[in-house]
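The other protein chains are all here in position, but one chain of the complex has been omitted.
== chain A ==
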Amino acid sequence: MNDLLALTEQILQVSLVICFIGIAASLILLLYQVMIGPTQPDRAVALDTMGINIMALAGLLSISIVTSKLNDVVLLIGILSFLGTLAIAKYLEKGVIIDRNLE
């Protein structure tokens, strides 16, 4: 029984490292996309996906250092990323983020 526990622990650690590397590579590629992105909507989508990847990073970190305190952080990053994406999308579509008066 103890052997099985040690084995699952090892599998968890290895998969965690693989996930960290994968998400780090994804973040670097997305940063490249943000920099070169042919059109502005491409950059907006890349930034949104970066937010999702950072959420995943925080979640993986809370698995790595065994704690549940980072759950609020994941939610917070998600909300702030959503607000940022919303502002960029509105800027791209209307050219203004907070309108003076709507109709």
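Following the convention adopted for this analysis, a residue touches a chain if its C-beta (ideal position, glycine included) is under 8 Å from a C-beta of that chain, and two chains touch if they have at least 3 such contacts; residues count from 1.
Here is the rule we go by: contacts and distances are computed from a predicted model.
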item: Protein name as given in UniProt for the chain not displayed, "Sarcosine oxidase subunit beta", "Na(+)/H(+) antiporter subunit B", "Pyruvate dehydrogenase E1 component subunit alpha" or "ABC transporter permease"; value: "Na(+)/H(+) antiporter subunit B"
item: Positions on chain A contacted by the hidden chain, ascending; value: 69-70, 72-73, 75-76, 79-80, 83, 86-87, 90, 93-94, 97-102
